[in-house]
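Heads up, one of the protein chains got dropped from this complex, but the rest are sitting where they should.
Chain lettering (A and B) follows the sequence in which the chains are written, and residue indices restart at 1 in each chain.
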Amino acid sequence: MKAIKILERSLAAIPIMFGVAIVVFLFMRLTPGDPVDIMMGQGGAVSAGEMEQLRAEFHLDQPLHIQLWLFLKDAVRGDLGYSYVQKLPVTRLVAERLPATMELATAALLVSLTIALPVGILSATRQNSLLDRFSMAGAFLGISMPGFWLGIVLILIFAVRLKWLPVQGRVDFESQFTPVTGFFVLDSLLTGNRAALISSLKHLALPALTLGAPVSAVVARVIRSSMLETLRSDYVTLARSKGLSEWSVVFKHALRNALIPTVTVVGLQVGVLLGGNMIVETVFSWPGLGRMVVGAIFDRDFPLVQGSVMVYAFTFVIANLVVDILYTYLNPKISL
Amino acid sequence: MEITPSIATPMQRLLYLWRIRWRLTLRALKEFGRQLLGHPVALVAGIIILAYLLGAIFAPQITSHDPARGNLRLRFQPPAWQEGGSWEYPLGTDAQGRDLLTRIIYGARISLLVGGLSVGISILLGSTLGALTGYYRGRLDAIISRLADLLLAFPFLIFAIGVMAFMGPGFTNLIMALTFKGWVEFFRVVRGEMMAEKTQEYVEAARVSGLGHTAIIAKEILPNIIQSVFVLGTLRMGDMIIMEASLSFLGLGIQPHIPAWGSMVASGRDYMLVSWWVSTFPGIALLILVLSINLFGEGLRDILDPRLKLQG
Partner (left out) sequence: MISIKRFSISILLILGVILSACAPATPQPSAPSVVKETVMVVETVVVTELQEVEKLVTPTTTPGRQTLIVALAGPPDTIDPADHRNRFSETVVRDMFDGLVTRDNISGVHNELAESLTWKDEQTLEIQLRQGVKFHDGSEMTADDVVFTFNRIIQENAIEYPEAHTSPRKGLIAPLVSIEKTGDYSVVMNFSAPWPPALQLLVHQQIVPKAYLEQVGTQGFIENPIGTGPFKFVSTQPGFTEIVMERFDDYYGGAPDLAPVGPACVEGAVFRVIPEASTRVAALLAGEVDIIQAVPAELISTLEQTPGIQVKTVPGTQPKWMEMNVNQPPFDDVLVRQALNYAVDKELIIEAIYGGRAVALPGSLSPYNNYVNKSLQPYEYNVEMALELLAEAGYTDSNGDGTLDKNGQNFSFTIDSVEEHRTLAEAVADQFRAIGIDASVRFWEYSVVRPQLLAGERMAYLDDWGDSAFDPVGHFEAKWHGYVDGAAYGRGNFSTYNNERVNELIVQGETTPDTAQRQALYDEAQQIIYDEAPAVFLILPEEAEAASVRVQNWGPAADSRINLHDVCLAP
């Protein structure tokens, strides 16, 4: 029964993905700037004949709806076109850079949850204490701080002045790291390379912290407020009166229920992670999708931007889907 | 005030209603002010916001330097308290020898204007659409809701970056980029509340008493919803301001010769090693403004929505 509901929701996501593709496509095509000009801008002297050739090649001489149809047709098969600038298939370029971004986003999420969960719970259980006030002040700071600024300041303090952490890159060359999956931390573990493990973790630290800061702030606050709500509920009062230990009350009962809105919020924060990702990658020169997209945007490399934005949107849609599914498991009373 | 003045003519009736409304509003404001005093944090935040606002408006009067003109001989002057600095340039100068403090104050104009306008338009657009679709439902509702869902599939910053990148820099483009997706949240909130309120008794009562649909929406339901919209608006304003700064940082904001905090931080990046102040201070200004807005919004929520107060 549940499986069918899950399938239903998954299928509902498909039209959204189509919609995303169409919106992105239309947007690119309708903005000023001749793509062929841009492609030519990369090279030296080009003849008018070559320009026509390129135009035909990229179907730019066809009417808009034909172009859209061709684009969708290819996209469904996984062909997202060719980058104007790098002359390589978009799918390949995206696939090459995706692991770096995923690793950063995952690390940021883990970091933020590691901070937010204990802080949120403790603040709720010790409401109005000094810890609570400090944490909430910190949370406000977290959501008020612009990511690009935080990153720069962290680099200044930890990498330049204190020299504790590296300035850029994903891993030190000396550690002789060999990639397997593209997730450097994972790969270090898989290849048993201790130096690489430490190095890649060190490189991941500041970017993950920068990206995760606003997320942890929001999650901490949500956990706190929903915990406060559940801790006041009749259900919990009953549990307490039954003589259950505070520990058990907090963790087994209150938290369980508090997690429900939390999961929803975390799902929304994935959007923040994906968006902020572009900024953080730019600040830290992290070789991921975000940085490539920013470059592609400036280069007016339509196919690359298109493909990347779609990947981002899909990830977001899928993340929300996952959240919805998790939601049902956490609260069996609510159906999809 | 007279209890029952003569209200013979429609004009006099209207005036009477307005006067009552005005006094009620005044009373509400006074009450609000009193509540605010009980929230020191929100109060301080509010004062800070006011200070920024005044500073932005009266920038030419309170600054002695031209934000656009620099002096190449005075590049990278350190802040006044550091060696080599002077109080003529309290926070130092940037790569063109322009006074940082002056530019930061002028930069507030952009942030406040962009933040305020985009939130304002988002609220207007989103609330109107939300109210209409929540009340009338039907085809309109289906289409707009689908559109909203679709827009929600894009992470906000990516959307804004995409819009700005392709439409080019500029003030109007920036507002459009931010409102394009900003209205969705307000739309959803108002629509949801509208659908909930619609089933309430007082709406039935109003219908029965013969009030037209528009009147019901405007006079009965909206006032109840407006508060949550307002609170959400203040919280979102901080986000919008940060987003504008992020876009400026990437070079996708307004034109470079108009000082904007995001682009100031970006231009100072290359000199972080020796002239850290160029990037740091605009970021701090941004941080304080957004923090104040968020704290104020939080305080506002406490005051206007007391049932949430218990949760802290």
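In the analysis below, a contact is a pair of C-beta atoms (placed from the backbone, for glycine too) under 8 Å apart; a residue touches a chain by one contact, two chains touch by 3 or more.
Remember, it's a predicted structure, so these values are computed and weren't measured experimentally.
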Touch residues of subunit A, complete complex, unshown partner: 33-34, 37-38, 40-49, 57, 82, 85-88, 93, 96-97, 155, 159-160, 163, 166-169, 172-174, 285, 287, 292, 298-300
Interface residues of subunit B (partner: the chain not displayed): 68-70, 72-73, 75-76, 95-97, 169, 251, 255-257, 267, 269-275
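We adopt the following convention: only the chains that are shown with their structure count from here on.
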Contact footprint of subunit A on subunit B as seen in their complex: 146, 149-150, 153-158, 161-163, 165-168, 238, 242, 245-246, 249-251, 262, 265-266, 269, 272-273, 276, 279-280, 283, 286-287, 290-291, 293-295, 298, 310-312
In the complex, subunit A residues that touch subunit B: 16-17, 19-20, 23-24, 27-28, 31-33, 127-128, 140-141, 143-149, 152-153, 155-156, 160, 224-225, 228-229, 232, 271-272, 274-276, 278-279, 282, 293-294, 297-298, 300, 305, 309, 312-313, 316-317
